[in-house]
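Input: a single structure, listed below in C-alpha cells.
Up next is chain A:
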Amino acid sequence: MNFAFFEVFDVYLLEAIVNGILLGGVLALMALGLNLIFGVIDVVWICYAELIMIGMYGLYYTYAVYGLPMWIASPMCIALVAVLGLLLHYIVIRPLLDAAPINQLLATGGVLFFLQSFATVAFGIDFRNLGIRLPVLAIGDMHFSYARLLAFLAALAGMVTIYLFMTRTYIGTAIRAIAQDRQIMVLMGVDSRRLYLVTSALGGALAGLAACLLVLQYDVHPFVGLSFGPITFMIVVLGGLGNFIGGFVASFVFAEIISLGGLYSDLEWGYVLAFAFFILMMFARPQGLLTRRS
Partner candidate 1 sequence: MTARKLLIGVTALALIALPFVYKQPYHLHVLVLILIWSFAYTSWSVMGRFGLVSLGHGGFMGVGAYVTALLWNHLGVSPWIGIPLALLAAGLLAIVVGYPCFRFRIIGHYFALVTLALSGIVLQVITATRDFTGGSLGYTPERTKGSVLAAVQFVDKETWYLIALLVWALGLLIWYLVDGSMLRHAMEAISEDEDAAAAAGINVTAEKLKITVLSAVMTAFAGALYCQYQMFISPDTVSGISVSLQMVFAAVVGGIYVALGPTVGAVITILLAEALRIGFGTAAVGWDNLIYGVLLVCFIVLLPQGILGSLLVRRAAAK
Partner candidate 2 sequence: MLFVKGLVKRFGGFAAVNNVSFEVERGEILGLIGPNGSGKSTIFNVLSGTYRPTTGSILFNGHEIAGLAPHQIINRGIGRTFQIPRPFRRLSVFDNVALAGYYGQGRHSRAKAQASAERALAVVGLPTDARAEVGSLGAAGLKKLELAKALATEPKLLLADESLGGLDEHEMSRAAEMLRRIRDEMGITIIWVEHIMGVLMRVVDRVIVLDHGEKIAEGSPGAVANNPKVIEVYLGTEAQAQQELAAALHAEGAPS
C-alpha cells in the first residue's frame, strides 16, 4: 500500500469521513425500519429508538450477564425486538389505524415513555457496557474500530437481506407494492392484518439488528434512545417519510455531518450541526420533505 497517497489528505479528516460512512450504515438500517413501517402501515413509531434500547439491554443480558455466545445472543435479541414490534402493532397501533395520525404519534409517544421508565425501573439508570474490546484496524495513521466495521458490514448485510426479501418473496413484493400505493391492497386481495404484522415484525427485527450493532460500540442506559432518536427522525423526514432511497442517502449525509462535526468538536455538536443542516435543508429543498403519498 502506498501510504504517500494518504499523506495528501489530512489524515484525521479522512478518518472522520470513513467513520461517517461506517456510522451511516447503522443509521441507514434504522431509517429503513422506520420507512418500512411508515411506507406500509402509514404510522411513525416514535418509540423506535426505545425499541432499540430494549434490544440493547436484551443483548447485554443474554451475552454479558448470562454468558450466551454471541451467535446465540444476537438472534435472540433480534427476535426479542421483532416480537416487541408485533406487540406494539397488535396492542397499540391496530386499534388506532383509522384514527388521526396525531393520535397514533401520541400513542407511540406513550410507549416511548413506558419503555424508558420500564428500563429505568427494571435495569436502573447506570450505563452498561458489553465489555467487549474489539481490536482496532490501523491504516497508516488512521484508526478504525473493528466494532464499527463489523457494524457497517452487518448493517449492509441486513439491508441486502431485506432487499432480497422484498424482491424475491411474495410478501416482500406485496409490501413494496403497498408502500407505493396503499389503495392497491384491497384490490390485490391481500390480508392487510397479516401484512401489517409481518411488517411490524420486520421493523422490529431491523431495530433488533441495529441494537446488536450499537451495543457493540456504545453503552446502554434507559435514555440512550435520546442520543440517536432525533437524528433518525430528521433523516426520515428529510429523506421523505416512506422513501427508502431518500432515507438511505440522508442517513449517510447526516452521518458525515455528525462525524465531521465530531472531528472539530464534541460529538454532541455534530448533532447540533445536523439539526442546523436539517433546518437549512427545509428552506432549500422542501420537496425533500414531501412523501410521494401526501
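Candidate entries met the following condition: all candidates are chains of the complex that A comes from, given by their letters.
Everything below uses one rule, namely that a residue touches a chain if its C-beta (ideal position, glycine included) is under 8 Å from a C-beta of that chain, and two chains touch if they have at least 3 such contacts; residues count from 1.
Only a predicted model underlies this, so the values are computations on that prediction, with no experimental measurement involved.
Among the candidates 1 or 2, the one that touches chain A within this complex is 1. Residues of chain A that touch candidate 1 in their complex: 44, 46, 92, 95-96, 99-107, 109-121, 125, 222-223, 226-227, 229-231, 233-234, 237, 241, 265-269, 271-272, 275, 278-279, 282-283, 286, 289.
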